[in-house]
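The complex appears here without one of its protein chains, the remainder shown in place.
Chain nomenclature is as follows: A and B, assigned in order of appearance, with residue numbering initiated at 1 for each chain independently.
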Amino acid sequence: MDKALQFVSIPPDLWTLIFTWANLLILFLLVKKLLFKPIMNIIKQREDEVGKMYEDAQTASDHAKAMETEYTEKLANAKTQAESIVADAVQNAQARADQIVSDSQAQAASMIEGAQARIAREQKAAVEEAKGEICSMAVLMASKVIEKDLDAAAQSALIEKCMDEMGDTL
Amino acid sequence: MNISVSGPKILFEWGSFHITETVVNGWIIMAVIVLLCIWLTHGLKLRNPSKKQIVAEKLVMMATNMVRDTMGEKYIGFAPYIGTLFAFSVLGSLSSLLGMRPMTGDLNTTLGWALVTFVLVQGNNIRINGLGGWLKSFVQPVAVMLPMNIIGEIANPISMAFRHFGNIASGIVISTLIYSALGALSSTILSFIPVEFINSIPILQVGLPAMLSIYFDLFTGFLQAYIFCMLTMSFVSGVE
Partner (left out) sequence: MERAIILAASAIGAGLAMIAGIGPGIGQGYAAGKGAEAVGRQPEAKGDIMSTMLLGCAVAESTGIYGLVVAMILLFANPLINLL
């Protein structure tokens, strides 16, 4: 049979005790270095990263909010601008329409005036012509009636008189 | 029939120096634990951790959380020691499933660990209360209590050592007894076969002891490791 320690080793075996302590110490150092350090390291890194991501998300959200307000403002500005543009255009168009209307009215008025003037002139001319014709006809009729030559001066005085009488009637 | 339950064998001897089975088994378990650590922490990634990394992180967090819950935040540095102790103790007890002599079934191992706890407790006491305070704590509340206090302090590691050792050793004794009883039983059953070779085959020794050792080794091994770590933690952090 091999040599063996007692089943319940009392008193304790010194060498085994020393080896137990050495083993425990070495294993403790190795486990700490090989397992706990890298794992705690990576957990810490992950926590840092999550914190950073959270921060980034926060700043991004803030940024987005700022952008939103900016755009809302811009949109509102654009709206008012568009409204003012439309209002200007309407005003311009109105003014232009008014002008066109007034122009055309003026033109029409002047045309009417011109037409009336022309009508009057023509009427006058016609009256003059009619007067002349009537005069010559009257002269002719008179000369035929009286069969008497009048001198030119008396004739024209007579014509004038006749004319005036006619003109008054006309 | 001769049943013998022996202590750890002496594998190497040189003068008074000797290395026992316990120590060699301890080295094997240490190698297993260290290789496991290296394998688990190989290729750690910050994102999309692999399954083994999740397991490793879970183990570390379990040890850390246990220490934090039991000892508080200021003793969090004890987590690697407690984790090491737990793993060493569990694997040391479970090694009997592979036919090795359980490391914790040797009083020297558990006594060594219990003495480490004792030193940690007294060291923590000195660190907190100072040398004078530590010495004074032995004559509290009255000077007559001095021997009682000393015995009380010394009883802790001895009780821890014997508790762990006794549980595992009783497992060894019971396994040995059942093993030899099954051997005797199977040779009785097979004795109607006149051939010497066949009726010496211990058929009942196959499988059946393994079932029993699942209770005696697995359950007891885990429970005692847990209790040893728990007591270490509460003794160390219980110093006022």
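By our rule, a contact is a pair of C-beta atoms (placed from the backbone, for glycine too) under 8 Å apart; a residue touches a chain by one contact, two chains touch by 3 or more.
Just so you know, these numbers come straight off a predicted model, no measurement behind them.
Among B:61, B:100 or B:227, only B:227 touches the chain that is left out of the view. Of the listed positions B:169, B:182 or B:236, the one in contact with the omitted chain in the full complex is B:169.
Across the interface with the omitted chain, chain B contributes residues 5, 7, 159, 162-163, 165-167, 169-170, 173, 223-224, 226-227, 230-231. Residues of chain A in touch with the missing chain: 6-10.
Here, only the chains that are shown with their structure count from here on.
If each chain is reduced to the centroid of its CA atoms, chain A and chain B end up 86 Å from each other. Here chain B touches chain A in the complex through residues 5-10, 13, 16-20, 22-23, 26-27, 30, 33-34, 37-38, 40-41, 44-46, 56-57, 59-61, 63-64, 79-81, 83-85, 87-88, 106-109, 111-113, 115-116, 165, 169, going by the rule given at the top.
The residues of chain A lying in touch with chain B in their complex are 1-10, 12-13, 15-17, 19-21, 23-24, 26-28, 30-32, 34-36, 38-40, 42-43, 45-46, 49.
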